[in-house]
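Here the complex is missing a single protein chain, while all its other protein chains stay put.
Note that the chains take the letters A and B in the order they are written out, and that residue 1 is the start of every chain.
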Amino acid sequence: MSAEMRLKELGLQLPAPAAALANYVPFTISGKILIVSGQLAFGADGKLAPEHCGKLGAQVSPEAGREAARLCAINLIAQARAATGSLDAIARVLKLGAFVNAAPDFTAIAPVVNGASDLMVDVFGDKGRHARAAVGVAVLPLDSAVEIEAWFELA
Amino acid sequence: MSAEMRLKELGLQLPAPAAALANYVPFTISGKILIVSGQLAFGADGKLAPEHCGKLGAQVSPEAGREAARLCAINLIAQARAATGSLDAIARVLKLGAFVNAAPDFTAIAPVVNGASDLMVDVFGDKGRHARAAVGVAVLPLDSAVEIEAWFELA
Partner (left out) sequence: MSAEMRLKELGLQLPAPAAALANYVPFTISGKILIVSGQLAFGADGKLAPEHCGKLGAQVSPEAGREAARLCAINLIAQARAATGSLDAIARVLKLGAFVNAAPDFTAIAPVVNGASDLMVDVFGDKGRHARAAVGVAVLPLDSAVEIEAWFELA
């Protein structure tokens, strides 16, 4: 099944891709590599919900963190479609770089980031299985609970 | 206008590129991709000025942080020229990975990193518009206020 069909089957509406806020762009392409800028946990309304702001291990619950990671993934996919016109032009997800806004003693980083990894596989199937690095950082822009960047391979 | 000409017009002197301090190198090239190692906010004298050491949200003001990011970008460009002989061999800036040394409650990460993004566009024009990820980290080498790595595409 194609990624565009899976998206439909999942009932997922991609949001309008967020504009870059400065002299950078949401994505660049070099040869077959598509690089998507770090995406925050903006919801479908383009806003950070209060439950997706703050630190894991403090204001943000593991469940809300996982949902924040999922939102980052949705925003990455929205950018990938804006870059290519159709998700079916994506050969595979190569890598996620995931940054979790975390209190210094919050070590359960991986389950939070799984919210993004799982969505990639939901949408892209086996082509969605990616390399990843996941770390806990001191703080993120706008206090987003999660930020994730992605590298895709184009078909 | 070429990047080398813009550099001259901006009156920017590139510093001697910083040597890697260990068993790594300032840059590697694979095909058309040039990867430049994370650069600290060293000034033209090769030193970290006191105002570019420490954390945003603590010792370092937003304005000084922005200037530190600009210095990181200048050092990235110096490495890119050392790698290629001329900035005109750069087809475009693909991606910046920006790390801001930040107190856990300092969420205005993006404006700090704009100091680097803006310089890339000042020097490379539209080819300087890049994907980026910007995060706040617990600490950086030598307590530099900012560290930025870059991916370029060669012409």
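Simple rule for what comes next: a contact is a pair of C-beta atoms (placed from the backbone, for glycine too) under 8 Å apart; a residue touches a chain by one contact, two chains touch by 3 or more.
Quantities reported herein were computed from a predicted structural model and do not represent experimental measurements.
Trainee: From the list B:28, B:61 or B:86, pick the residue that touches the absent chain.
Mentor: Result: among the candidates, B:28 touches the missing chain.
Trainee: Of A:2, A:86 or A:107, which one is in contact with the hidden chain?
Mentor: Checking each option in A:2, A:86 or A:107, the one touching the absent chain turns out to be A:107.
Trainee: Which residues does chain B use to touch the chain missing from this display?
Mentor: Counting only chain B, the missing chain is touched by 21-28, 30-31, 35-38, 55, 97, 99, 104, 137-143, 147, 149.
Trainee: Since one chain isn't shown, list which residues of chain A touch it in the complete complex.
Mentor: 31-33, 57, 92, 94-97, 102-111, 113-114, 117-118, 120-121, 128-138, 151, 153
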